[in-house]
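Every protein chain except one is present and positioned as in the full complex.
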Amino acid sequence: MNMMHNRMKANSILKQIMRWYIVTPVIMCCFLLVAFHTTKASDMVNSYSIHPSEIRDIEGVKISIDLAWTLLCGFLVFNMQAGFAFLGAGFLQKKNTLNYLTMSFMDFCVGGLIFWAFGFALMFGGSYLAFGLDAGNTLVGYSGFFLSFGTFDYSTSKLWLFQMMFSAAACTIVAGAVAERIKFNTHIICSIVLCGIIYPVYGHWVWGGGWLANLPFGSGMRDFAGSGVVHGIGGLIALVAAWMIGPRFGKYNPDGTPNMFHGHNLSFVVLGTLFLLFGWFGFNAGSTLGSTDLRVSIIAANTFLAACTGGVALMYITYFDTGKFDIVMTCNGTLAGCVAITASGAYVPHWAAVAIGFIAVIILRESLHFIEIRLRIDDPVGAISVHGANGLWGLLSVGIFADGSYLGVKGLITGSGWQLLSQFIGCIVLMIWALGIGYILFYILKKTIGLRVPVNEENTGIDVYEHGISCYPGFN
Amino acid sequence: MNMMHNRMKANSILKQIMRWYIVTPVIMCCFLLVAFHTTKASDMVNSYSIHPSEIRDIEGVKISIDLAWTLLCGFLVFNMQAGFAFLGAGFLQKKNTLNYLTMSFMDFCVGGLIFWAFGFALMFGGSYLAFGLDAGNTLVGYSGFFLSFGTFDYSTSKLWLFQMMFSAAACTIVAGAVAERIKFNTHIICSIVLCGIIYPVYGHWVWGGGWLANLPFGSGMRDFAGSGVVHGIGGLIALVAAWMIGPRFGKYNPDGTPNMFHGHNLSFVVLGTLFLLFGWFGFNAGSTLGSTDLRVSIIAANTFLAACTGGVALMYITYFDTGKFDIVMTCNGTLAGCVAITASGAYVPHWAAVAIGFIAVIILRESLHFIEIRLRIDDPVGAISVHGANGLWGLLSVGIFADGSYLGVKGLITGSGWQLLSQFIGCIVLMIWALGIGYILFYILKKTIGLRVPVNEENTGIDVYEHGISCYPGFN
Partner (left out) sequence: MNMMHNRMKANSILKQIMRWYIVTPVIMCCFLLVAFHTTKASDMVNSYSIHPSEIRDIEGVKISIDLAWTLLCGFLVFNMQAGFAFLGAGFLQKKNTLNYLTMSFMDFCVGGLIFWAFGFALMFGGSYLAFGLDAGNTLVGYSGFFLSFGTFDYSTSKLWLFQMMFSAAACTIVAGAVAERIKFNTHIICSIVLCGIIYPVYGHWVWGGGWLANLPFGSGMRDFAGSGVVHGIGGLIALVAAWMIGPRFGKYNPDGTPNMFHGHNLSFVVLGTLFLLFGWFGFNAGSTLGSTDLRVSIIAANTFLAACTGGVALMYITYFDTGKFDIVMTCNGTLAGCVAITASGAYVPHWAAVAIGFIAVIILRESLHFIEIRLRIDDPVGAISVHGANGLWGLLSVGIFADGSYLGVKGLITGSGWQLLSQFIGCIVLMIWALGIGYILFYILKKTIGLRVPVNEENTGIDVYEHGISCYPGFN
C-alpha cells in the first residue's frame, strides 16, 4: 500500500516535471518568436497587395467575389474529411475504426502545419498566383515559407487555404489503403513527407508554373482540379505503401485466393460517399479560384453527371454479375466517376462527362480485380483503384474529350492528338515520381521504425492497443 | 474437385465474355458520340451567351455573384441527400436500412441522368430562364435536351444543377414512404418517371412559363421554392405508392389498429433533420437564383423561424398528449414547418412565418392520424404528411399571408382573395396530376414487374436478399 502510494507520488512529480519540461520551452519559443516578429510587425501592415477597405471599382469587386467563392469551396473541400472519415470507418472492421479515424484526423492537422511551413512554398513559389510568390524555378518553388517573409497577404492565405485542403485529401487517400495494419507514427511520417515534398513538388510542375504545364505539346499538360496531382499521387503512394506493408493477416489463403473482410457499418459508407460528393463540388468548381470565371457551373454539372453515371453503371454491371444491388460498389463507382472528371471537368462538354464516368467504372472494376487477385495487394477501401487508376484515366481523358471551349485545350475529339501526348507524359512522370519516392520512403521506414503493428495487436484490434479504448465502449 | 474447377473455369470464361459484352458496345457508343459531336465542337465554342473572361461591368459582376450564390445553394441542396439518408436510415428497421440507403442513393444518380436527358427540357424549355431555352409552350417545354443542341452554356448548366437537386429531393421523399417493402427496380422506375415526366411537367406549369403561373387571378399561381412542385409532388406520389403497395407485414392488426415499428437509430433521425435544415437554407434562399435579389436574407430567416416554431410547437403539443418529450415528432414538426414555408418564404413577413410553421404542425398531426388510422396507409417515415399535406398548406399560405412587399404578391392579409384562388387552383391541379399519373404508373408496375418483395424477404429483411449483406456486418 505504502509503496504504491510512494510510486504514485513519484509518478505525479515526474509528470509535473514532464509538464514543465514541455511547457517552458514552448513559452520561450513563443516569446522568441514574438521578439523576432515585433520588429517586423510594422512592415507587415504595409505589405498588402490591396488594402482590405479599398474596393472601389470593378476589379476590386471581382477580387472580392472570387475570394468568397474560393474560400467557401475550400470549406466544402474540408468537409470531405468528414466524408473520408465516414467512408473509411464504414469500410473497416470495428476493432480498427478508431485507428483509421485518428490517422485521417491527424492527416490534416500535421499536413496543415507542414504545408504551412514549407509545402506551399515548394509548390507555388515562383507561380505569381498570389502576392509575394515570386521566387522559384520550373523544378521547385522557394517563396511563401510560413506564409511570411513578405508574403503575408489575403491572396496568399486564400490560395494556401484552398490548396491545403487538397494536400490533406491526398494524405487521407493513403490512410485508407494501409488501414488496419500500419503503425501510427509510420503513417504520420508518410503524411509529413507527402504534404511536405511529394505532393508539392509534382504540384509545382503542374500548377506552380513548372515544366509539365509548359510542355510544348498542345496546351501543355493540364490537370484542372487534381485527378493526377491529388488523387493520382495519393493513389499511387497508397499502392506502394499497401504493397510494402503487405496484406492484413488472413486476407490471403495459402493458395493465394483472397478473403473478404466486411466493413462494420455500411450506412457509413453511403453517408461518407454523400459527404465526399458534397465536398467534390467545391473541389472541382472551386479550382477556377473564382466565380468570375463563369465556367464553374459547367464544371459542377460535369462533376455531378460523371458521379451519377459511375453510380448507375457500376450498380447494374455488378447486378449482372452477382444478382445483388451492391451499394458499396455503387458508392465506389460514384467516387471513381468524380476522380476521373476532376482533371477534365472544365474542358469537356456534358456528354463527355457521362462517357468519362462510364469508362471510369470499367477501369475501376478491372483495377480492383487486378490489384486484389493478380498483384495480391490488400487495399481495404479500394483507394488505389478509385483514386490511383482513375486519377491516371482522368489525366488522359483531358487529351481525348477536351473540346476547345475553355482556355483552348483541344483533345482528340477536335482532331488533334498533341494534348493527349502531353497528358500521357504527365501520367508517366506521375508514376515514376510517386512510385519512386514512395518506394524510397517506405524502404527507409521499414528499415528504421518499421511499418506494421505486431501481429497480436493486429488480431485483437489496433484501437485498444494504440488508442487505449475501443470505438464503441458503450456497446460492449 | 475437378468438376468444381471446371465449373469455375466456365464461369470465369462466361464472365470474361459478359465483361466484353458490356464493354464493347459502350466503347463503340462513346466513339460514335465522339464522331457525332466532333463536327459540332467548334460551334459549341461559339455558343456562349457571355464569354467567361468578359466581365467588365456591373451586369457581368452581378451575373458572377448570382452564379456563385446559386451553385453554392445547389450544393447545400445536394447535402439534403445526406439528411434524407440519415433520417430514413434512422426511422427504419435495421434489417432494411441498406435497402433504403441504396434507393435514396440511386434516386439522384438515375434522376440526374434522366433530368439531364429530357426532364430539364420538358420543364424549362420555353422559359427563357437561361441561354437557348426558347422552345416550349404553356403545357410543356422542348428545348435543352442533354443540355446540348445550342443550349451548352454556363447559364443553362447553372439552372440545371440547381433544379436537378430539387427533382432528386422529390424522388427521395417517395423512397421513405414505400420503404421496407417495395421492389428495388420498381422504385427505380418510379424515380425515372418522376424525374422525367411527373415533376418536370408540373414544374413547367409553375416555373417554366406554363399556364398555372399565368392564371389571371392575383399574380398567377406562385410557389416560391417548391412546396407544391417538389414536396407536394413527392408527397402525393408517396401517398399513391404507399396505398397501392399496402402496409408492411404486421403493421395492422386484424381489427385494423396499427402497430408501431420503431426506427433502429433515433440519433440518425435527429442528425438527418439537422442536415436537412442546413440544406433547406439553400433550397429556399437559393431559389431567387441570385443574391443580387436582396430578399434572400428574409427568406432564410423565414425558413429558420418556421422550422423553430414547428419544432417547439409539436414538442409541447405531444408532451401535453403523452407526457413525453418526443424528439422524433419534434423533428417531423421542424420539417413540416420548412415544407410549408417553402412556397411562401419570400412573400411573407417574419411573424407570418411563425404562424405558417405553427399551423403546419397542426396539419401534420391531423394528417399523420388520418393517414395511419383512417386511410390505413403505412408510411414509415411520415413523408406523406410532412411533405404532401404541408406542401399543399404551403401553397395556400402564399394566398393568405403574402404582404405585397415582394414582386407584388398580395394575399388575404392585404385584403385581396384573388391570390388565394390561384393557389387553390394550383393545389387542385397538383392533386389531380400527381394522384392521377401516380395511380396509372403504379397500376402498370403492379401488373408487370410487381410492387412488393416476397413476404419471406420482407420478414427476414430486404438487405440480405437484394443487397447480399446486412448494414452492420461487424455488429452481428
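Letters A and B mark the chains in the order given here, with residues in each chain numbered from 1 onward.
Quick note on the criterion: a residue touches a chain if its C-beta (ideal position, glycine included) is under 8 Å from a C-beta of that chain, and two chains touch if they have at least 3 such contacts.
The shown structure was predicted, so the numbers you read here are calculated from the model rather than taken from an experiment.
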{"item": "Which of B:118, B:184, B:224 or B:358 contacts the chain that the document leaves out", "value": "B:358"}
{"item": "Options B:142, B:217, B:252 or B:278, residue touching the unrepresented chain", "value": "B:278"}
{"item": "In chain A, positions touching the absent partner", "value": "15, 18, 22-23, 26-27, 30, 33-34, 37-38, 41-42, 44-45, 48, 50, 52-53, 55-58, 60-61, 63-65, 67-68, 71-72, 74-75, 78-79, 81-82, 85-86, 89, 97-98, 101-102, 105-106, 108-110, 112-113, 116, 146-148, 152, 154-155, 157-158, 160-161, 164, 184, 268, 466-475"}
{"item": "For chain B, residues in touch with the removed chain", "value": "58, 61-62, 65, 68-69, 72, 76, 93-94, 262-267, 270-271, 273-275, 277-278, 281-282, 285, 291-298, 300-301, 304-305, 307-309, 311-312, 315, 317, 320-322, 324-328, 330-331, 334, 349-351, 354-355, 358-359, 362, 401, 403-406, 412-415, 475"}
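Rule of thumb we're sticking to: only the chains that are shown with their structure count from here on.
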{"item": "Centre distance in Å when chain A and chain B are each reduced to the mean of their C-alpha atoms", "value": "32"}
